[in-house]
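Note that one protein chain of the assembly has been removed; the remaining protein chains are unaltered in position.
Per-chain residue numbering starts at 1, and chain names A and B are given in the order in which the chains are listed.
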Amino acid sequence: MVQPFAGFTGRDAPAESDLYRCVHCGLCLSSCPTYVETALEMESPRGRLALMKAVNEGRVEITPRIVSHWEACLQCRACEAVCPSGVPYGRIMERTRSQVRAAGLQSRELKRFSRFFLNSALPNPRRLRMGANLIRLYQRLGIQKLVRLSHLLYLLPGGIGKLESQLPPLSKRFFGPSDAVHPAQGAKKMTVALLSGCVMPLMQGPTMEATVRVLTRNGCDVMVPQGQGCCGALNTHAGDLENARAMARTNIDSLMGAGVERIITSSAGCGSSMKEYAELLKDDPEHRNKAIRFSGMTQDVTEFLVGLPFQVPTATVNRRITFQDPCHLAHAQRITAAPRTILNSIPGVELVEMENSSLCCGGAGIYSSVQPALSQRLLKRKMDSITATDTQEVITANPGCMLQVEMGFKSQGTNGRVRHVVDILDEAYGLE
Amino acid sequence: MDFKRFLKDLQGIVGAENVVYHSDDLLVFEYDGSVDRGMPEAVVFPNSTQEVSRVIALSHKAGVPVVGRGTGTGLSGGAIAPPGGIQVAFPRMNHILEVDTENRLALVEPGVINLNLDTHVRKFGLRYAPDPSSQKACSLGGNIAENAGGPHCLAYGTTTNHVLGMEVVLEDGAVVNLGSLARETVGYDLRGVFTGSEGTFGIATKIAVRLLPVPEAVRTFLGIFPDVETACTAVSTVIEHGIVPAALEMIDALTIQAVQKVTDAGYPDDAGAVLLIELEGLQDEVDEIGDEVEAALWETGASQVRTAEAAAEREQLWVGRKGALGALGGIAPNYFLVDGVVPRTQLAPVLGRVADVSRKYNIPIANVFHAGDGNLHPCLLFDERQPGALDRIVEAGTEVLQICVDAGGTLTGEHGVGLEKKEQMPLVFSEDDMAAMVLVRDAFAPDNSMNPGKIFPDGKKHTPHAHPPAHGMPA
Partner (left out) sequence: MESSLGEQLARLLGGSVVLPGDGYEVDGLTPQAVVRPVDRLQLAEILKWASSEGVALLPRGGGTRTGLGNVPRKADVVLDMGAFNRVLDYQPADMTATVEAGMTLASLQEHLASGGEFVPFEAAQANRSTVGGILSVGAGGPLSYAYGLPREWLIGIGVMSTQGVSTKAGGKVVKNVTGYDLNKLYTGSLGTLGVIVEASFKLLPNNPHSGMLLASFPTLAASISAGRKLLHSPAAPMGCHSVTSGVSRRLQDSVQAASQDLGLSEEDTALTFAFYSGRAQATRRRMEEAAALLLAEGANVVQRIDDPASNGMLRWLTDAPAEINPNSVLVIKVSVQSKSSARTSAECGEILVSGEKPEQMADPGFGSIRLLWPSSTEGAAEVELSILDAVQQTRQIASRYSGSAVVERCPLSVKRQIDVWGDAPDSLAVMRSIKDRFDPNGILNPGRFLGGI
């Protein structure tokens, strides 16, 4: 069934100029969560790149074993941030996965997931929302059958398919695009477009609303234009570059409307993905230049607020918190100071740093569903770091991390809660 | 030998999950941080000294050579598997067994990562001084094998000055203790000669290292100079003041350009050399000596001098130095790093002659080095995919080594000889010198089955990156 395969082919083959930047120095090892967890070279960035080079050089075919090492990668890009040679690992892995996908050599789990979710739900916001409505119905009525139908389960942290009772509740209100403009409070500084996204408006609707409030409070007209959809990050990560490109084009066309000066997202994963539209669409004659502009305009909400700069809240929120660096904020976007600047600005907030805050929690988009075992081990490690801080509230800046750590608290049976940076900033503003 | 049977026996010792033998997986064990390659027949992850001993004894009986592998960050091919050999790697033996603050020592397993040890003991106000550039990833076992150095070895010495004792496994599986927890031991200093023996004597399974107190104050100086010669004069001037800094590092113009391309380290475009100096000690000491250092830098013609004492600001000054090697990737995809050492006073003339080599071969050479101890790191930049590039690089590299030796220096200061420089050994040592060394190896490993084929010339042409057959064995 599997075709003999020599080398990478096609326009989405990993570029040799990227691949051969790796001088196998090994400095990435200690920052790679799967290497830290398994201590196996095969599960390290350097090992995965070596396997890619071996395939590229025609020394080996793409085998299920090799694919298993590539698929065990979280794509957290911690390695990329520490690589002294500047190897664009994220990009290489995305392209490698597209090669695996094109050759039909993905693992069964990933194939199954792709069929229902990546190919169907994500590119189609309406279908996604319908599924979410069904889940919400389930949560209200307890009709378990519906869950299996919806396949939204795949988005949830690993193992949860078997633990439906622990399913995180969907938001009471879904957030969504509209024609309305949320007007700036006080003097208007800027007009921004906010990415609504795929899962976040369904599962973290209040955080989306808080984002709007925080932005308007800081002098922004906020638009959440209709027609936008999922950023395509999950498709890109899975090597489904075609769907991802289509989704990118949709978002470029809908979000970059008249008068929009910045494109804001409160999801680190989406921000990272949108900042890379330029790379994704570099061969698209029609969208290439627009994508460059789009990526330049995109900012994470924390990055944007600190750059404004934001209004320092005056009310006191007396609380000890800890901060979990989302991989796609810390590593992919290299933003670590902005969220801390905001948190430290809130009177009364005591930020207790956890150990290895930027080591992936195991959420990693669809990873928790397709690699449940490793994902759970990483979550355990993360929860241990959180427990050691003796705080009850984890702040982060990405929906995937929020779901994963919530899941961690649930399985611990403890009462911790997880919120976004804008949630606590919004809370402080609300107390003024 | 029945290899299948051998594998089964290995699995019997360490457990099936701790033996890697599938040819796909072995692809990631054929390299280290150098340009050499060699595919092992299997990789074994033992959990205890006893398992190491049994694995090595079994291999010895089967006539299979063994090499220890830390994390594969070495730069001389030291951990590359010998033909037909297996690797014993230590991801499972990575525990800090004991930190004895009263005695200022730590007992560790060989798989412990250098920086993890340092970070851990800092909680007790102590530090592990040797800090190779790969300290985030490299293991103590590998550090022992290579006698690893690092920027701060200028003041504190290399790994050998920090190892008190170790438990090692010899080629027949015998477990032997070298050195002790006390500073002085009786008999030959086997611990001293084992350190830096590049895995050819045996494999360390437990290591006792000295820890030093964290200094009260640290101050970092960054001086910008118009050219390397002036910066070298500054180095001499500092030394003439009777100052031995904790670290004294330099990067040259080409490196500065590369660094500035990747990240703004704050170096002016026309900077010809950047000098980094770090002082450690009591605040009073750092203040007094610091003033002299700063004056010396200005006196010798620095165009800028920056200083920092707070950790975050010092980190900022180090950014360019620490990212230097990687930044070279922006100029060429590969570099061949020559680890030659010269007497400090020869730095400037030797760098001049290295520049001649660069012109002669038309190979860009960037210099990032430990100026304080004369340990050069000329990086010959190239693209391995160009046919014949590597051969020319090796030839030019040999010429650079000859220059170092002619200036009274030697082949390697901290990376080891390994596969990479073994054919250059005769530049420094006579047949008789090497014969004496081999006598010691023969005493530890009479059958030469521990990491054979390293260090000493055997006339086999050094063929880095020679691709082994795609499938070593069916699995």
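As a working rule, a residue touches a chain if its C-beta (ideal position, glycine included) is under 8 Å from a C-beta of that chain, and two chains touch if they have at least 3 such contacts.
Bear in mind that the values here come from a model prediction, so they are computed numbers and not experimental data.
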Among B:Met1, B:Leu97 or B:Leu282, the residue in touch with the chain that has been omitted: B:Leu282
Residue among B:Ser59, B:Thr73, B:Ser133 or B:Thr158 that touches the chain left out of view: B:Thr158
Touch residues of chain B, complete complex, unshown partner: 100, 102-105, 146-147, 149, 153, 157-158, 160-161, 170, 175-178, 180-193, 195-197, 213, 216, 236, 239-240, 242-244, 281-282, 284-285, 287-289, 341-345, 370, 373-375, 408-417, 421, 425, 428-430, 432-437, 439-444, 446, 455
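As a working rule, only the chains that are shown with their structure count from here on.
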Inter-chain centre distance, chain A versus chain B - centres from mean C-alpha coordinates, in Å: 37
List of chain A residues in touch with chain B within their complex: 16-17, 20-21, 23-31, 38-42, 44, 46-47, 50-51, 54, 57, 59-60, 63, 65-66, 82-87
Of all residues in chain B, those that touch chain A in their complex: 20, 22-25, 27-33, 45, 71-73, 91-92, 94, 111, 113, 115-116, 134, 136-138, 262, 322-323, 325-330, 333-335, 383-385, 467, 470-471
